[in-house]
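Here the complex is missing one protein chain, while the rest keep their positions.
Letters A, B and C name the chains as they come in the text, with residue numbers starting at 1 for each one.
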Amino acid sequence: MTSAHFVTSKRVEFCETDLAGIVHFANYYRYMELAEHEFFRSLGMSIAQNYPDGTVIGWPRVSSQCSYQTPARYEDVLEIRIRVARLGVKSLTTEYEFYRSTSCIATGRMKTVCCRFAHGVPMTSIEIPQEYIEKIRVAAPDIFVETDVRSEQNSAE
Amino acid sequence: MTSAHFVTSKRVEFCETDLAGIVHFANYYRYMELAEHEFFRSLGMSIAQNYPDGTVIGWPRVSSQCSYQTPARYEDVLEIRIRVARLGVKSLTTEYEFYRSTSCIATGRMKTVCCRFAHGVPMTSIEIPQEYIEKIRVAAPDIFVETDVRSEQNSAE
Amino acid sequence: MTSAHFVTSKRVEFCETDLAGIVHFANYYRYMELAEHEFFRSLGMSIAQNYPDGTVIGWPRVSSQCSYQTPARYEDVLEIRIRVARLGVKSLTTEYEFYRSTSCIATGRMKTVCCRFAHGVPMTSIEIPQEYIEKIRVAAPDIFVETDVRSEQNSAE
Partner (left out) sequence: MTSAHFVTSKRVEFCETDLAGIVHFANYYRYMELAEHEFFRSLGMSIAQNYPDGTVIGWPRVSSQCSYQTPARYEDVLEIRIRVARLGVKSLTTEYEFYRSTSCIATGRMKTVCCRFAHGVPMTSIEIPQEYIEKIRVAAPDIFVETDVRSEQNSAE
């Protein structure tokens, strides 16, 4: 990771460990989400933004992945570094590094898609609203913003 | 417990244990809920029942408790016995026993209240609809059904 | 609660909510534990204390309970107030209040027992070591400490 766009920390809780004495692997995804939501909050955005017309803009997952180098343990304080890897027309891809002290113990990646939720209607993917793009660009000024639907369709995953 | 009104089983999963090598205590509440929902399903009811007018009848918790006698471990198959302890005007109280083989290893209790959820309106407690009462009585014929609001208010918790 | 012995806060995470849009009731037990562990840490103690001889002193649950007045929601910041309710010979009982702003939205209680874990030996309850008692008394000076096994056996649960 060249440089992180946001950094937060998380102390491992007892209930997040398993009988092997280490953090259960599925919890890294909760940690990534926690960091992502704090990142959004730091930009004055919410991952579940209510609008006056009763709709909600949310960000369901398209894919997620994590690689584990070294186990984390109870009471470890992990530093989580986020980088915006790609800002597509409808999707946002973020990358994560988990540090314990100076060691990177895990890395991850999530792709989410911007969706509108309205009561009684299936959720629909939408183009990321301009206000979101502007805020993300403030945090991640080195990000190339794709503005053409065709470019997103052509880009490799 | 004189006799159970419904019995189900649950195998302990790896992710439900903690570093002490035993099931994390908060997971017994998930197990109780799992059993409760299976009990509802066995009666042709859902804990989150959608109605044609868009409202949902649900059962949020008023209180829950659990006592732990012996720890449960990975791959243990627990038998969970439910008993309807009280069917109030608006509330339902259920009791739980967790068995591993012939030993009771934990007991619990939950009180839930029947509520209507409608879009854009705070959830409101309602009298338990007659169809629910009838179905619960089929499973728990020995239950005294309170039909007078005053009796519920006067009854000791 | 006359006065809290320790206060901490917890922001509700997305993954802690359920389809009813509120915090799932079992998560309050994780929150209590989180607060309890921070309380221990604030006293220079750990809920899982390793000793040079390879044994661990831990605190498994005997019982837990929670009452829910008002639901908590995503991004709510809850203040959790702990009070040591009873310091027995082998057990510790703590009480919890959850506040959102100035409203108490839930209360809870947990009883734990001090145990020694050694490799290959079943965990055994032990008298709470004096160093723990002294630290807890610093935080909770108004607590009556029971020092006689007989008194614990006689005390009502």
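Here is the rule we go by: a contact is a pair of C-beta atoms (placed from the backbone, for glycine too) under 8 Å apart; a residue touches a chain by one contact, two chains touch by 3 or more.
Just so you know, these numbers come straight off a predicted model, no measurement behind them.
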Residue among C:Phe40, C:Trp59, C:Tyr74 or C:Phe98 touching the omitted chain: C:Tyr74
Chain not shown, touching residues in subunit C: 14-15, 17-19, 21-22, 24, 26, 54, 73-74, 119-120
Chain not shown, touching residues in subunit A: 19-20, 22, 25-27, 29-30, 33, 48, 58, 60-68, 71, 117, 123
In subunit B, positions touching the absent partner: 13-15, 30, 33-34, 37, 41, 46-48, 74-75
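By definition in this document, only the chains that are shown with their structure count from here on.
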For subunit A paired with subunit C, centre-to-centre distance based on mean C-alpha positions, whole Å: 32
Between subunit C and subunit B, distance of the C-alpha-averaged centres to the nearest whole Å: 25
Subunit A-subunit B separation of Cα centroids, rounded to whole Å: 35
In subunit C, residues with contacts to at least two other chains: 30, 33, 48
